[in-house]
Each structure stands twice: as structure tokens, then as C-alpha cells.
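Here the complex is missing a single protein chain, while all its other protein chains stay put.
Chain nomenclature is as follows: A and B, assigned in order of appearance, with residue numbering initiated at 1 for each chain independently.
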């Protein structure tokens, strides 16, 4: 059968006006081959700890672990079991990965015009050399091709890491993590810069399902018996020092709301004791998280770790899916956010201190121009993270540029985060950002708002320098 | 006098770049002549029950019943009385329709750049053959022309229905409606597909002005004495079955908020009894509506009626206008909406069930990308309705496409609703949607995001297939 040739438009994502395309091409060319700085993401470090690790089958690589993919198929009535997503009770799920791939291919039209469709297309074409459009008819031939590639040494994680020209890759790791995979990477003699990030949510959020186990684990790895709030704080400090020794330059914190508040030590202690007894309330958890954000800011002022704050996701919105499949299954839904009042206590205490770098991420685009750009355009400590999660798309990036930059200034932003667990999608994601950046700057050039000289500085800032500087990758190692 | 010739730009609403116009023209051409699917609207079925029905005068057709038109004139200080809008007390209003038309024409500049202006212009030119721009000077000549046309058989409602190439038209009808006009249409032998929609708001919202009368009417038409909550539910089930027998495939529900919650039967009964005694509070009404949304979802799972939910309008904001002229007089104002938490009870109970189709409409565009697209991109039962009311415009459609599609996928949306009571505006409204769709898709094509093959599928989906499928017009009759 005669299938259309699958190809990438070399001018993709640029405004179509010929004069604009010329400028955009030139700006993009200046950064297309710059190394990738990936300062926040969720790639599993295990992939790189063993130099012979592989990605498994095409379905294991591209579908089963990727909630961006299977949540879309689920939304059209396809059970997660049919896509091979493992059940928490170990119940039966589809094990024929060719059948999973077939279902995915037959429904690939769902991804028309979505960032997931854009990333997958570019990944299949550029990383795996696929030349036929993915459909139900071409599915098995493409499966064969990817499977064959994945069996080659050139498609092992470390080989792709080198091919992708990644200068720094960061992972996101629990406060209780021993970082053994990072240790193995560092001891292996392989010259890749892969760094952990300290994410203590599972011990900070008192309502986490396994909170008590997590606190026990914290006692064990820190060597500090976490029987009190004071000990808890000391154990966290010990872990931060360990992460920093292992190369971390940043921490990461997620919360439903941006609420920050300083509790009296006695109240912090009382809440912590209630939590240890399994009696913490929702209000306790809310206030304790808000308080710990102040504590983490204080620690960052002291130890210099960059503080990331991801705000606004209601986790596990779909109880049935959570019960059957666990967390991170495509049913985290954003809610409205508020920063002006919620961040005020923290910013009034630490926001004027240039030793702090606080990078805030939002899922509520209404806060870009209204709250976050004005805040970032004033407080020395505050920077604004790139468009996050659902907004990490061509339109999402355009809205971000248009709403943030006029008030915050480019120089109070921090470049790009790919934020992905799908390692082979990293080049496609950074490419989208670089092209979207070039397109935005082109709009400024052709409207006479910035000149070409400035635009050339700005595109390098967006693609490379801002992230490297904000996350302090230029400072040491 | 020499008046400018009034004409429609054949490339109207398309981006002006020549390369884009070429693509847009081609995509639009593929759907320009497809039949109209109108799955939600407010046309009076009486117009079609009598084959000799007419539209009245030009003012009766285009001004007096159209709150989009007279609210704009009112906003500039023109009393509604001067526009012939009837007072609830029967007090005097302008009866000279030529004078009403003159005022309208002299103020037609108010509609520059508004969707109402766009619809009216296209309607006057295409339906009525007007060739001079509407101004104070041309007003009476144009009135003559429309009046003359309206007197012709070819301009009776049924004739226009056929000329407009409408495949399905739905009306919106109270739960207590006997659907006599629909019956007459069906029995007349005229082969038009006109279907009712079950809208029970007037008996569900306990604070509706004439709630007790409505409940009495419900008892009467259902043959079930609605003296208890249980009987109320049974009467509603009886009516749904009746509507379904009359061709309905959908229900419609409107509320200020998207709040849903399951009440204990005893609480539902207690509230209902208070309402029967005229003692229901605002909080009672709020909780009862939230509960009934759960009940309607359960009924839809059972009987298969598609469930529409229109959220966010504060009705009758202007007390003076409401008192003097009644409801639907252009003073319904949107308020901020919240879906992530409010819909959670309903979605956790029924959202994973593919037998349910729940179509949600919002007046708060901030919820598109933040809440509704992520929800629709996950829950199998949830679909997102097209831009509604104030957002049913070229910019409103563009914002909808840009904010919704990347996350939700086109295939979790349902095409277009014209939602109008102004029957002769229907072709103009669908044409605007089809052109806006073509323009959006063109943007994807010229930026290399979808290929032309996919774009051709998507434009047919947008213009025709999605609505037909979502509202189950392809299933029977």
C-alpha cells in the first residue's frame, strides 16, 4: 500500500509569513545545536546507572509509562488494562505489546494538534528513523523498526544521552532516596553530568498515604531519629547536605496551593506530633506545608540550593483510577491558584535576599500577567518557571511569552524545563521551546520592538544561558 | 444618494496571509455546503408546527425578540420601550415597527466588530438580499425590502428550513412541555428532523419564581402526584421517556455553579418538603440542584440521553429590567466558575462510565485550559461544549481552539451549537464556525503541526461529524 511519507517541516512552529520565516530561521539556527540544559525532570536515573540498560519494547518505551499518552486513549473509553498499565493489585492487564501498539496506532488521530502528537512524531522520525505515518495499517511495520533499533547499542540510554548532546540532566528524587543510581553513574567513569534534585514532598505533606513509612525511612537514611519537629528539620538539613554533595543544585516542592505562613515553633511541633500519632487533619497538613515552605526558603538562603515551587495540581482526581492503578495516571487536574497573598509571607521574609532563588511554576495561566509577572518583576529572589505540564505546548509557550515578558522581563525567567520522564522525547521538547522562542522573538523583531542584535542575545538566553545560570550549573563541578 | 454596495468578503475570517488563505479556502470549501447539525438551540417549534406561519415584521424578526440586539442599544441609553420590547405590566411600548427599525439602523455602528453585527450583516445580505449598507438613511428602503420578502411563501419558516439545509434542529423545552408543536410537525408529513430537548430547570431550581406552579404542571403532565421527592424523581423519569419517544436525544441543565453532590435520600426529601411549603432557602436550592445533577447523570446512564450542563450565568442581574420586562432581556452576566472540585463527585461516580455523555459549557474562559480541557482529556464520559454565548464569536472561537484542543483533543469536543432563538441567523452562525475552524486548522497546517490529510478529516469533524455523533443523531430515528 502507498502510505504518505512522514516528514518534519523544517520551518515548523514558525509564523508562515515569508519575511517572518526568514528571521525565525536565522534566530533558530543560532541555537538549534546548542547543548541541552535539563534542570528539572523525571527521568529514572537507573537508566544510566547500568551502561547496558535498555528501554524494553516500543510499548514499554512510549505508551505504558507515559500518562500523557494513555490518559488520552482512556478519555475515549479504552480501559487502561488494555494498554498494559499495571494494576496495583497485580490483576491482569494486556501483555501483548504489539496489540497495545496497534490500539495506540489506530487511535493516533486523537493526538492531532496536541503537543504529545508533536513530540511523538518528531521522536519517531528523528530518533527512530520512522518514515511512514503512524496508522493502524503501518503500526506493525513501525513496531518492527523501533524494536530493531532498540536492540542496537546505539539506542541504549547512555548512547542516546550522548547523541542528544545533553550538557546537564537533573532527576527528581525523594528526600529519603539514597541516590545509589547517581552514585553508580558518578563512579562509572562515564562523563555525563546527571544531578539529583531534593524533593521532600512525601515527608512534608502529612496526608501522603505512606507518610509514617516515609518518616521512618528519613530517620534511617539521615541517622537522625525523627521523633520531633526539630529532629525532622535537622534530618532534612542533613539530606540537603547529602544531595548537595551528590551534585544537586536545587530542591523541588509541590503543593495544591501557594500558601505560605510562619508557624510558631510550638504549633509546628504540635502538628508534627499529631501527624506522628496519625491524627493530623487536613488543616494541619495545609498549615504545615505552608510553614515548611518558609523553612525551606530559610534553608536555601543558607545552603544556596535553588528552590522550585510547583503549584496547583489536584492529584489523583479520579478515585477509581487511583485505587486501581496508583498515582501519576493522567488524572491530576489543575485548580485555580493565588500567589499575591499566598506568597506574601515568604516574600516579605526572604524575597529581598538575593541569596535565595525561588522559581515558581503555575498551572493557572490567569496568574501569569496578573500576579506572577508583577511579583517576579519586583522581588529579587523570585523567578518565574517556564510553562508547565498542560501548558508546555506551542500555544502554551506563546501565551507565556505574551503574558509574562512585558512585565516580568525575560531576565526574571529561567529558560526551559522539559519536566519529562520520557527520555527520548527530550530533544523534541527542547526543539519545540527553541522554535517557539525564535517565533516569539521574530514577532518582536518584525514589529520593531527589539532589534536583531538584541534578539540574538535573547534566543541564546532562552535556549541555554538562563537555565544554566538560574540553576547555578555555571558555578561549580 | 450613492450608498456603498454591501457585500461579504468571500475570504472573511481567514488570516490574510496569501498562503494561509489558499489553505483556508480549500478546507472551508470541503464543508461549506454540508448540512447543518443544530444540536442545541432555542428556536420556537411553533414556527414549524403551522406550515403557514410567518416571521412578522422586520422588527419582530430581528430586534424585538433578540436580546443580543436590544441590550446593546439599551447600553447606550435607549429605553427598551422605544424598541418595542413588551413590558410585563402591559404598559405602553413603541408599536411603530418602522420607527423601531429606524432607531436600530441609526445605531448599527454599535455592532461594528461584534458577532451580532457579523451575523446580522450576513443574514441581511444572504437571506434577504440586501445590497445597501444599513444606516439611518437606508433604513426604510431596507425595511421595505425585508417586509416584501417576508410576505413571500419562500420566506416562511419551513421554506427557510429547507433552504438552509438543516439536517437536524433541536429545540429546548420545559420538562412540563406537552411538545404539542413537535407532535404537529411530526404528524404533518413534512420531512424535517426537529427534536425536543428535555430541560427541567424550572422544576429543579427551587427558587424559580413560579416553582410551585411548575411542580403542579409536572404532576399534571406526568400523571404522577409530585408530593414527595421520590414522586418528583419518578415524574422526571416519566417525562424523559416521553421526550425520548418524541425524538429527544439530550437533556439540558443550567446552573450558576457546577457544584455537584450526592444528598442522602432523607435530606433530599426534607429539602423538597420545605420547597413544597415555600420554605426552601438559598442553600437548600443550591444543594438540591447539585444533588439533582447526580440524579440526572444516573438517569442518563440508564436511558442514554446526552446530558448538557451550562454553567455560570447570573440571571437577571438588573432588577429594574427584570421587574419591568421579565427574564432573558440581555442582563444575564457571567461569573467566575470552578469545575475541578465541583464536578468531582459526579465524575467520580459516573465519569468512568462510557454510557454517559456529559457535555459541559462554560462562560469563564479561564477554565478552558486550566480545568475543562484536562478533565475532558481524561474522563471517558466528559466532553466539552463549543464556545458559548458571549464567546460564540470569531475571537471566542479562536481562544477556544487555542486553549482547549492541545490538552483535550478535538475528539473530546462536540462540534458546534448555534444556541440561538433567531432562526434566520442559523446559517450565518454555522458559517462563522466553519470558517473559524478552517482558519484554526490552517494555522496548524502552515506551522507543520498537522498535515493536509489530517486537516481535511478534522474540518469535517468540526463542521458535521462530532456534533452528530456526540448527540447520537447517527443512532436511530
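By definition in this document, contacts are C-beta pairs under 8 Å (C-beta built on N, C-alpha and C of every residue); 3 or more make two chains touch, one makes a residue touch a chain.
From a predicted model like this one, the values you see are computed outputs, not experimental measurements.
When the whole complex is considered, the residue among A:25, A:42, A:234 or A:378 that touches the unshown chain is A:378. Among B:31, B:47 or B:72, only B:72 touches the chain left out of the display.
Summary of contacts with the chain left out: across B:184, B:317 or B:341, the touching residue is B:317. Within the entire complex, the positions of subunit A that touch the omitted partner chain are 17, 19-20, 338, 340-341, 344, 347-348, 351-352, 354, 366, 369-371, 373-380, 382, 402-403, 405-407, 409-412, 444, 446-451, 453-454, 457-458. Although one chain is not shown, part of subunit B still touches it, namely residues 4, 8-9, 11-17, 71-72, 74-77, 109-115, 118, 133, 314, 317-321, 330-336, 363-366, 390-391, 393-396, 399.
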